[in-house]
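A short worksheet on the structure shown next.
Note that one protein chain is taken out, while the other chains of the complex remain in position.
On to subunit A.
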Amino acid sequence: MINVASVRGHATIGFFNFRYFRLRPKDAQMTILGINFGQSYASIAVIDKEGHPTCIANEEGERQIACAISYVGEQVYIGNGAKPHLVKNGKNTIMGFRNLLGHTYDEVDHTTILTAPLLADSKTPAYTVDILVPPPKPASNPRSAAASGTATPNPAALEPVPSTKTITVPEVTSLFLSTLLTSATDFLGVKPTACVVSAPTWFTSAQHDALKKAAQDAGIAVLQVLDEAAAVLVGYRVGLSEERKSRGLLGKPEEGNAGEEEKRDKKVVVLDMGETSLAVSVVQVSEGEYTVLNKGRDDRLGGREFDNLLLKHFSKEFTKRTKVALDLPCGPDASAADKRADAKLVLAVEHTKRSLSASSGAATCAVESLKDGYDLSSSINRLRFDGLASNVYRQVGNKLNEVVKEAGLDLAEIDEILLAGASTLFTGLQQHLSLLVSPTTPVTSTIDPSEVIAIGCALQALHLENLKEDNLKVEDVLSSTKEKVDVTSAPIGLIIPGQESDELVAVVIDAGAPLPVRRRVAIPVEKAGLVGLELWEGKHEVKITKVERAPIEKSEDDDEDEDDEEEEEDEEIKTPITKKVKVLGGVQVDFKGEGQLILEVIVQRNGGLNVKAWQEGNESQIDSFEV
């Protein structure tokens, strides 16, 4: 695929004037790359000539590139080609190295590493692998070279020599990232000039630095190491309602607006479920600025869980059909035959898993000579799989609930769930999540979750590269804020005088908005006269209303126990509300005829408040106050 694309690109250059084929971002010299560097899989995205980010495939046609390196004799396999070597050559295959970045040897949990062993005595974690090195060249002798026609060198001397190689984690990372860079360079035709690399949400700054250094060693022009959750938010253009709407990236909730508009201030959960781990981030979006309310992770919940479920399922199926005992996944003290069967089936079920998430039909799994010479050929449909995986789904839901609770919020207050990571592609999981939140909350996967991080990285790199136009330096912008910034502590909203209520009618500035913040709202005014507004500080709460279910008339046939249990419970409807707490001030404008009242509220960096109100089109009559 990549070859086709690049060939087409060259043909175009030959056909057209070169000007026709330039990249949209300003000029041909500006080429953008985004790298999603996951623990198990990586993906790369570039900005195409229309200015849109696209996830590209590498030379092998893979968009999801396995983070694996395998040393086999003189050869080195990197990417998806290295994965099968885990079966026979696990000792010399390196996987899961990303999370070790920036750690010392002692900090690493050695029990989880199933691949090449880590060297015990090095400061930075390093792998040792057995390799074959080319033979040392015979001492160059000009005479013998001249007489080489007669004296054939000893064939034994040309045999590769077995040796061991020590490679540190940063070196492995550089090696792997450089192959990603090569793929992108092949696609673009030129080396990318700007790049953003993603890092997991829980990476420490030391790990960030280690990753950045490894990427720079690979020859990548790294502008920023970006949090995966932030990359997802940027990829979805969350908070930039118009652009997001025009690109059709708004999620469609079960109820309410059908992906037509987006709130300016909202609480978003980024749920990233990869191959090995689950990361949940709760983010306050205030007009495109993202502040982190809470984040959490679960290292055991990942796509691998689904693999294990499938392994179990198919091994049972195998035993049932062939009467050959096989219990997978097997422990470390299993027989060699079991281990081999395990490795074979792991590779097979991965395909099954992918086809399950991609298509609604049944997915097959076929392995030749799984154990004792018996073949396995079976299939599983989605319903069956969802049944198998319901426990995993529930665990994901629980984790989500836990992280949201830790942020002091309720699931009902979440305005959107953004999905990332290939494991969230299962529709069963998406349905489960949408049941947890309010029906107006979309569970969005409008961008392929396995590509969204890379796309977000590419977009962020584009945004940073465009800073050059404003004569701003990327470093200045990124260092302009410290780790934490001042944000509004409470929502600021409106009360209409005369309406007795302890709830705010509308929230103008939500809590968690980075200072300084400015908001403008328009309020329609029905008739001429003096209109006024009160500004209040509020407090978010969740109103729980219990609705007694209308007793369903039981039909005689319907006597299943489960239904009865559900019916006995009252349904709770949770609605987020904002209670008024403290009055901040008021404005009044004398209206001449119908129109709109424009209200501007600014909270300054020092916490001061500026409020202005005027009739639209009549800015001479402004009522304002400052605190």
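Everything that follows uses one rule, which is that a contact is a pair of C-beta atoms (placed from the backbone, for glycine too) under 8 Å apart; a residue touches a chain by one contact, two chains touch by 3 or more; residues count from 1.
Criterion: contacts and distances are computed from a predicted model.
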| item | value |
| --- | --- |
| Chain not present in the shown complex, as UniProt names it (candidates "Geranylgeranyl transferase type-2 subunit alpha", "Zuotin", "Coatomer subunit gamma" or "SAGA complex subunit Spt7") | "Zuotin" |
| Absent-chain contact - pick from A:Val172, A:Leu188 or A:Leu233 | A:Leu233 |
| Touch criterion as defined above, residue of A:Thr182, A:Gln596 or A:Asn618 at the omitted chain | A:Gln596 |
| Residue in contact with the excluded chain [from A:Leu132, A:Leu388, A:Ile523 or A:Ile622] | A:Ile523 |
| Footprint left on subunit A by the chain that the document does not show | 17, 19-20, 22, 224, 226-227, 229-231, 233-234, 237-242, 264, 283-284, 287-293, 456, 460, 463-464, 467, 470, 472, 476-478, 480-481, 483-490, 492, 494, 496-498, 505-506, 511-512, 514-516, 518-527, 529-534, 537, 582-588, 596-598, 600, 602-603, 607-609, 625, 627 |
